[in-house]
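Heads up, the thing below is written out as structure tokens.
Note that this complex is displayed minus one protein chain, with the remaining chains in position.
What follows is chain A.
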């Protein structure tokens, strides 16, 4: 009874409802349901309209997806990519002048093997996603990440880039498309019945060894990211897609931006986070969801019943400091709750970034990073931060860590298994090399970490450094590495007879 005063106080406060009956800022009639930015509150209807418009506006503004083009949607099952899928569906069902005019297909990469899921769980998730994909009517490809082990080395070679299209090409293509508006071309292709490809247990084990050979979660995530990208590009190429849509949302892009900086990928920021990413020449990555915050997407998916399937990944149930990627995400989301403009500020910065074009026409593939396929950032002058880091590393490593690093077989218990593995697959490696054109080099050993480093950008070097051995890397990477090393060796040998590159370019 002594709480009378308190209760009374509470009731008094309650008499003034905080903002329950706030009206939507757009229609000014309906009751608001979503807070998008500090004072922007939308009702259900207006929020839906806003959300749908934003997707079309994003594609319209960037003019990168041509009518009739085959576009592969990378769907991970998460809220953003599933939302992207539903927006594409929405866009294709619009009336004539608002209609999206490309031909979508779906790809899902089942990473369960790398994350350590049981076969049963993997099948269950794939079945769930398959139901979602079937409902769209789009052709879809379900690819287990294990297939990355069988990729050809063409994935990491420079593809012949399609001829540069002038800015006016887009308009011409649209006009052309409207003129011979063939509705037949627009109907999504027959959905082929894709049976789930069998995954060999030995492949899963190899993949797990590969991921396991990365000693830190940061390196694991980075490696997984690289492998996933290679598999996406390969599938897009073999299935004839020229664009690949990724579901990165605004929050994700902000996290990625800061993560990339922390991982030493400053030079690749624009490609890692921009709307379009041209690093694979013939397959262009597009990020149409990068204008939506994670919150908008979550609310939209919840309100309009967009199906998504939760699939655990390497970050699941990890502590905040488990990896650089995870820590950055925690940092950004924490800051975002107290300062709601955090994400948008970081995002706006990423929008302004551009890749410094280093005359891509003369660029040989050997000046691209073997793993991330970005231009190498390691060919810089002596007075640079990169060289300074190297020197400092050398100096501090000279006294303490020199011995284990020089010796590729440390006193690590892990090292026994990989070596055995390497021996058993020796013959297979040689075959791969012989096939790739290096006939004379069958006796050569797999590239050492130090050799490999010369082919990598700074950040990928760090990832490789965190791996217990490079022998675990998939064959397509190793054989391409070998090819590039041989090539540069040969170049050195005959350098005296070569015309200077500089003269050639002029």
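In this section, a residue touches a chain if its C-beta (ideal position, glycine included) is under 8 Å from a C-beta of that chain, and two chains touch if they have at least 3 such contacts; residues count from 1.
Please note the rule applied: contacts and distances are computed from a predicted model.
One subunit of the complex is not drawn; among "RabGAP/TBC", "Ubiquitin-related modifier 1", "Translation machinery-associated protein 22" or "Proteasome subunit beta", its UniProt record names it "Ubiquitin-related modifier 1".
Per the touch definition above, the residue from A:26, A:56 or A:318 contacting the chain not shown is A:318.
Mapped onto chain A, contacts with the missing chain fall at residues 1, 3-4, 7-8, 10-11, 14, 17-20, 22, 31-35, 41, 78-79, 251-252, 255, 294-295, 297-299, 302-303, 310, 312-318, 325-326, 329-330, 333-334, 336-337.
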